[in-house]
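Dropping the structure in here first, questions after.
Shown here: the complex without one of its protein chains, the others still in place.
Chain IDs A and B follow the sequence of writing; residue 1 opens each chain.
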Amino acid sequence: MSNVLIVAEQHQGALRKATLHAVAAGRELAQRTGGKLHVALLGAGVKGLAAGLTRHGAEVHVADAAVLEKPVAEAHAPVVVAIAKATRATFVGAAATAYGKDLLPRAAALLDAGMATEVLSFGGDGAQVTFRRPMWAGNVLAEVEIASAVKVFTVRPTEFAASAPDAAGSVVDEPVSVDAGGLQTRHVSFEEVKSARPELTEARVIVSGGRGTKGDFKPIEALADLLGAAVGATRAAVDAGWVPNDMQVGQTGKVVAPELYIAAGISGAIQHLAGMKGSKIIVAVNKDEEAPVFQIADYGLVGDLFKVLPELGQKLAPK
Amino acid sequence: MIQRTLFREEHELFRATVRKFIDREIRPYHHQWEKDGVVPRELWLKAGEAGLLCCTIPEEYGGLGLDYLFDVVVFEELARSGFTGPGSGFMVHADLVATYIRSFGTEEQKQTWLPRMVKGEAIGALGMTEPHAGSDLKNVRTRAVIDGDSYVINGQKVFISNGQLCDVIVLATKTATDVGASGITLFLVDASLPGFKRGRALPKLGMKAQDTSELFFEDLRVPASAMLGQEGGGFGIMMTKLAQERLAQTIRSAAVAEEVISYTVDYVAQREAFGKTIGDFQNTQFKLAELKTEVVIGRVFTDRCIQLFMDGQLDAVDAAMAKMWLSNLHCKVVDECLQFFGGWGYMWEYPIARAYVDARVVKIAGGAIEVMKHIIGRSLFEGKIAKKPAKSRSSAQNGKQVMPESGT
Partner (left out) sequence: MALKVLVTAKRVEDPESKIKVRPDGGGIVTDGVNYKMNPFDEIAVEEALRLKEKHGGEVVVASIGGDRSVTEIRAALAMGADRGVLVKHDGPLDPVVVSALLAKVCEAEKPDLVILGKQSIDDDQNQAGQYLAARLGRPQATFASKKESLESEAEAKKEPGLRLGADGKTIQVVREIDGGIETLELRLPAVVTTDLRLNKPRFASLPGIMKAKKKPVQEIAATSLGVDLTPKVVLKKLAEPPARKGGVRVADVEELWKKLHDEAKAL
């Protein structure tokens, strides 16, 4: 019987979507091990979010204090550790967001625990849980065991369907004893960046262009803007001088695993595929029906990207 | 897999640097330089700063005094990258011009030019070939006539790499006519002197970013101190450096051949036709097997020649064999591999297309295949055939193709 603690994430009063995917992972684990599901919710003025979380069958531990208002790992980690100890959690997990990746390892160290980052699925039998995670930029799938008493992990949200609010739980108020004056970290500012495109490796959606664009990336960029997506490119496009280096997706560029990857005018050279085959859904648009990219695309459309992309844009934002 | 044993850790660290340099400073711009027909000065300065130029020049002349293998690393990585603009330009500058100055220059000449060449501030060119004299270098017509304590030079050169930007030229002239090779004298010509005129960069079949030019010398006056080596000693000087010149080109061809096979294999492994990949066809595998084997043989031979050269034991015949065999292999590999790319192989955006056009000149420049064969063939019969009578001047004047003692 092993208890599971999932660390929720909220941002400026709203629960992050990724949390529900982590809760789903937590529910799976709790079911397997016959343990109880706990959720930790840290922040300031966040008690209102607790009720919603209980409906996922969790005992929600709310640590609400001014010192926790900002997501500072130095302040949040000891709180997570205290709740983990109080709930006798064997498993402590979160979504592999910037917050989860920043915070959980610090908490793991304080718990003297081993940790598996960006878990895609759980393996093993019953209570003997193993963790499957990508290594070598997704070229290898590793099954790992964590040998410490407490096992910490983060999950890739796209691999666990969001939990549905179909159960009942409870709320516990947790005292917070973090001394604000003793912190060595000061949160200076947070600037929301709306206009700039997301970073390729963190983007949820990527629209990429290759040779087929013949150097004209406007349709790619226009669709990306409508989708709030990042713009990627193949090595060929970069070498031809059409786009800068840092847009290159591929073995020698960036390795990405977005929810949706739209490959336009990309034939699908192995080098490029290596950089994006971890994407949840791949859409390929290419004039050449023999293009290798169609072999790995979930949805393939043989057509001219200069017609297809704007048409798709029309569907998103009908003018 | 036969491992290469030439290089030590510092060479491999440097190789990583050269690769990064190429990726950052050359790759994004080479297509533009092909349109411009020249590699800009900024690149030379950056290369100098990173230490890519003239690695063997001693410290007292502004260099690092390192072994030849550092130069080899630069030549190999540029060759592999396919970016022949800087590739051939740097090779001429470092391996030929700087070497000539270092080996035969006076103290003043070395101090004047070498430190700037190491930094990329002064770009070197080799002025030898003329419109009517390529392999038959003895027949250059550019004249250098003594006038007081200077020489006045008149003539022209053609096919000169780095011609558009060069600051210093190692120029082959005739100081005495009617005496064949022993009338040739080399000068270190400062390109800023009046009387030096750059002609146009010549549009070529390949190596489009390399500024191959015509150069004109009209009453160009150089001080006597600009003479490189002894008067009449030019040909002899050139002979001593031939093995090195041929080796550098061998190194280039070996690296290109290896790289082309590697990306051809990558391509055919995923390109499909008739229900399988091109790589599945027996013809593909057999052809590539043959080419790969020859490339490995070429690699072993090249590395052996590099070692011999560093030990001071690479003779002209070995160097000629290496240049001949690897040049032929280079051209064969790009031709056969292009076929596997089908229509795409003919498209400029594919590296194989550029490799194909860039390759053709290696059988001609820096020692034509026929000259190599002559050197090798003749060496077989040294001492075995009765000496021919001395060549008469009249046959040279009749413009007959006189067999060169050793040509370039």
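FYI, contacts are C-beta pairs under 8 Å (C-beta built on N, C-alpha and C of every residue); 3 or more make two chains touch, one makes a residue touch a chain.
The model shown is predicted, which means the values in this text are computed figures rather than measured ones.
Of the candidate positions A:Gly35, A:Gly57, A:Gly93 or A:Gly138, contact with the unshown chain belongs to A:Gly138.
Residue in contact with the omitted chain (choice from A:Ala22, A:Ile220 or A:Leu312): A:Leu312.
Summary of contacts with the chain left out: across B:Val38, B:Leu66 or B:Ala79, the touching residue is B:Leu66.
Taking the whole complex into account, subunit B touches the unshown chain at residues 1, 9-10, 12-14, 16-17, 20-21, 24, 49-52, 55, 64, 66, 70.
Contact between subunit A and the unshown chain involves residues 11, 16, 72-74, 77, 97-99, 101-110, 113-118, 130, 133-148, 183-193, 199, 201-202, 205, 227, 244, 246, 251-252, 254, 259-260, 277-278, 280-283, 294-303, 308, 311-312, 315-316.
Quick note on the criterion: only the chains that are shown with their structure count from here on.
Contact residues on subunit A toward subunit B in their complex (touch as defined above): 211, 236, 238-241, 244-245, 268-271, 290, 292.
The touching residues of subunit B, when paired with subunit A in their complex, are 27-29, 31-32, 266, 269-272, 349.
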